[in-house]
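I am attaching a structure below and will ask some questions about it afterwards.
Note that one protein chain of the assembly has been removed; the remaining protein chains are unaltered in position.
Order of writing sets the chain letters: A and B. Residues in each chain are counted from 1.
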Amino acid sequence: MDVNKKQLRIALRNCGFIDPENIDQYIVRDGYMALANVLMQNNPQAAIEVVKKSGLRGRGGGGFPTGLKWELASKNPSDQKYMICNADEGDPGAFMDRSILEGDPHSVIEAMAIGGFCIGATKGLIYIRAEYPLAIKRLEIAIAQAREYGFLGQKILGSDFDFDLELRYGAGAFVCGEETALIHSMEGMRGEPTFKPPFPAQEGYLKKPSNVNNVETFANIPVIFNKGWEWFSSIGTEKSKGTKVFALAGQINNVGLIEVPMGITLREVIFEIGGGIKGGKQFKAVQTGGPSGGCLTEAFLDTPIDYDNLIAAGSMMGSGGMIVMDETSCMPAVARFYLDFTVEESCGKCTPCRIGNKRLCEILDKIIEGKGTMDDLTILKNLSQVIKDTALCGLGQTSPNPILSTIDHFWDEYVAHVTNKKCPAGQCKSMKQYIIDAEQCIGCTACARACPVGAIKGEKKNPHSINQDLCIKCGACYEKCKFNAISII
Amino acid sequence: MENIKLTIDNKEIEVAAGTTILKAARLHNIEIPTLCYFDLKGMDITNKPGSCRICTVEIEGRKNLAPACITECMPGMIVRTNNIRVLNARRSVLELLLSDHPTDCLICPKSGNCELQALAVRFGIRELPYQGEKSSHKRDKSPAILRDMDKCVMCRRCEMMCNKFQTVGALSAVNRGFNAVVAPAFEDSLSQTACTFCGQCVAVCPVGALSEVNHTASVIRAINDPKKTVVVQTAPAVRVAIGEEFRMKPGTIATGQMSAALRRLGFDYVFDTDWSADLTIMEEGTELLGRLNKYLAGDKEVKMPLLTSCCPAWVKFFEHQFPDLKDIPSTAKSPQQMFGAIAKNYFAQKIGVKREDLIVVSVMPCLAKKYELSRDEFKTDNNPDVDFSITTRELAALIKQANIDFSSLPEEDFDSPLGESTGAGVIFGTTGGVIEAAVRTAYEIHTGKPCPSIDFTELRGLEGIRSATIDFDGLPINIGIAHGLSNARKLLEEIREGKSQFHAIEIMACPGGCINGGGQPLNHGDSRIIQARWEAIYKADKDKPIRKSHENKSVQQLYKEFLGEPCGEKAHHLLHTHYFKRKTEFEVDLDK
Partner (left out) sequence: MDKIKSLADLQAKKESLLATMAQTNEQDVQIKVAMATCGIAAGAKEVMDTMSDICEAKGVKTNISQTGCMGYCYAEPTVEIKKPGKEPIVFGYVNAAKAKEIVEKYILNDEIIEGVIPQNYQSIDN
């Protein structure tokens, strides 16, 4: 492998190459060849076997073996089954699925038809967020073209296989990325997860056996057939095959959409592909797995990235968000940011997620405001563990990960907040103090006039002082002082 | 079904495959606590969203804890329901629920009957580790139901009752996350929805989020107003349930003590809705025979089948959901309203009291009766035929407040003339009873012969939909019975499609009929209580010397003295009503 080319584009193979609104350009790059071959061989079991042997695992975050999932759905007899594509991408800062749908919609359509053939489904549904209008438009165009060419519809490519697709729009609820919630949302019910079993493969959409895969998972499928499972499984680590697309973001020079082979290290991703930390600052942590994931420190920079290693490290693969943080990030505040997201996006069904996450958020607020105690840290740890243990769905079960991983790796930072009332990263406003150095202050009154809350008192030409109880830490005095008399501690 | 073996708390047990951990544990006297879980066995009413997470248990080899209420036992499973991990998690979940719950237990309508309170007691919660924001929702008062959603624990039992069992769809979860709550669409008032006020949401609510609108204060005021004469009527199902409020065994028939207690509370006349139930049969039975005869004579215009109209929740249901069929139900008023009409138009005159000085109070197993009495068609010059309706629970509270030792009271009779009743009136209290009472009378009037047996057992039971064919001396009459509005809906859809084979159908909104109405003592998911009340109703019927409505002497007297003929002009004016097409605020009239 060329050392300068750390990326390998499988799922993104056509993104940026072809005109997504032109099916001919997809065909030129072996488009629909995999479907044609699978239909010609006319052996769903053998096709499932190919996917199983490839080692492909769900790219939405869970990492469940795709071939096994198809096999389970194929084994439940029914008059009607459904092949469902989960395009309800919702992690903050993640846009892998959108890019694939906007850049290469046919690869998903082709894969869904293959999957439909394998499990015995004649209907496919793509659940896509309504906030992705361009992806929707390109999918609609692609579906129409695929129908026109006979890749969708009846007797596809001269076979006896019928398959067609429909789009369903999500209204922007993160929890609808959970497969049971997604199915309920498509059924017109409240987007709420239900207990598994029954799994969708047993009772899915409209109580019929259904299979839900993520966009990126589908995008890998045609290549596996075209280039062979042996080729695919030669890439990656022992238990995680192929590549993973990441949306690289945060305090990094080259933010962007990357696709790397499983097993690459975080160091290679951040410092080689990502070009290192912005502004020459120090690397502090990298957050993977979105709101369900955790923060990893420098100690993990050389850990090969795969499903199992990330979980062992206290984070997870997730759908592919990767946010890099530098030394100026306050970790309790980072945890607070993700918790805030989960609190917003919880469906409110189970107690731990509905009330527990709210309480976690409130305790973090206390800590960030400088009002936390060591008891709060104990409660934070216990409650996080209880939520992990008792929440109903994946959203709730993983929501405390940002807290647990930052507590694990940045315990001292939490302690500093509650015992010394200091934010080591200097981010928490409440813990800043503006003070006037009496030696430097000449009593020009500029600061007192700028203070919006009248917290600064002093006689003209005499040193001034700031009443800390009134100060709102806006920094106006600091900006106004021409004599460097005001400092932040 | 095959059995499987597993271990719960070091105890090896064997259960049928498919049994949940919760049920398996309970079979072996391991009482795992629950909150959202609700299972009214034999009634097709189950709520197990697995959402409260109180019943959480540890299963060896599983990474997180499992909800016992929906996790099925597997062979070789090793379950722990009480180790430190489980107890800590369960306690934490309970503390979370309490941290978002008002602490006004002392003045809560469910105090002492609250399942959350019971859990807090069981866990000995003394302080909460979490202080934080509490949910805040606007309170909603409708004619029958009070909603204080700050107390909602999101168990979703009410939602299940309203949507699945009643198919009314007035309540569902709205908002998300911490703000999620069960409410009508747009968090509007129940009054603006298709709510039937059946009160089953109140009956299943484990906490004080849903309760009845309380009328006891108005009743006490009326009783103590020297200008007013106050009469009370008690519904059939009240007498077989009120004893439970005084620690009597479920199924105790406490008719005599109840009359005595009502008299001691200060009511001037203690009457019986059973009496007006007999009157209802005279009207409804006559109406049935009238329609039947026309139908048999080949009249294509006559509306069939006849549907009973005693249940006000059912009436509101078809007004909303099946307005196209509003000519089918019997026009006979419910026993509560017949009683009110006769009390105010006949009895008041008889005792020389002005209509406005006569106060009619009803004691009902029902919340919809509170709504029914407020309907405009049951008022004369804005004076309602029935002034106040209180539930069985409210009556019990009144008796307790008045220092009356219910169980040691002597058994007393109802007053005359609106207190005499037959066994046919009593069985109005359960599903199938109204139609059985009607059959007893219609049979004898139609055939001119006495019933071969008074007990039409083929009409009895607690299955949701039942049917039977009664031989009217060579003429087969097809009877349908449904309780629960989801079951009613099925029969109505058959009628709408012209597929119904029935001549008459009885419908009750509540599961089991009035014995399990929204105003009865809470059953907390124990269907044995409902079974006991059901048996008590038929025992009370059997104990009556007269068991057919048309043999009620007092009713016969009323027709002779005042009403004339059943379904005659005066009867029609006082005892019959009409129905309206109802819309909710958000419905669009497609006809326009």
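Basically, a contact is a pair of C-beta atoms (placed from the backbone, for glycine too) under 8 Å apart; a residue touches a chain by one contact, two chains touch by 3 or more.
On a predicted model such as this, the values are computed, not experimentally measured, just so you know.
Novice: Using the contact definition given at the top, list the shown chains touched by the missing chain.
Specialist: The chain that is not shown is in contact with A.
Novice: With respect to the chain omitted from the figure, which of A:Asn253, A:Thr303 or A:Thr445 is a touching residue?
Specialist: In the full complex, the listed residue that touches the missing chain is A:Asn253.
Novice: Among A:Lys227, A:Arg267 or A:Lys429, exactly one should touch the missing chain; which is it?
Specialist: Candidates A:Lys227, A:Arg267 or A:Lys429; residue touching the omitted chain: A:Lys227.
Novice: Among A:Asn37, A:Gln202 or A:Ser465, exactly one should touch the missing chain; which is it?
Specialist: A:Asn37
Novice: Of the residues in chain A, which ones touch the absent chain?
Specialist: 1-2, 4-10, 12-22, 24, 27-28, 30, 32-33, 36-37, 39-40, 95, 98-100, 102-104, 132, 134-135, 148-151, 157-158, 223, 227, 253-259, 273
One rule holds in what follows: only the chains that are shown with their structure count from here on.
Novice: Which part of chain B faces chain A closely enough to touch in the complex?
Specialist: These residues of chain B touch chain A: 49-54, 56, 64-65, 67, 70-72, 85, 88-89, 92-93, 96-97, 99-100, 129-130, 132-133, 153-154, 172-173, 175-180.
Novice: Would you mind writing out the residues of chain A in touch with chain B in their complex?
Specialist: Chain A reaches chain B through residues 173, 190, 192, 194-195, 197, 343-359, 362-363, 379, 382-383, 386, 388-392, 397.
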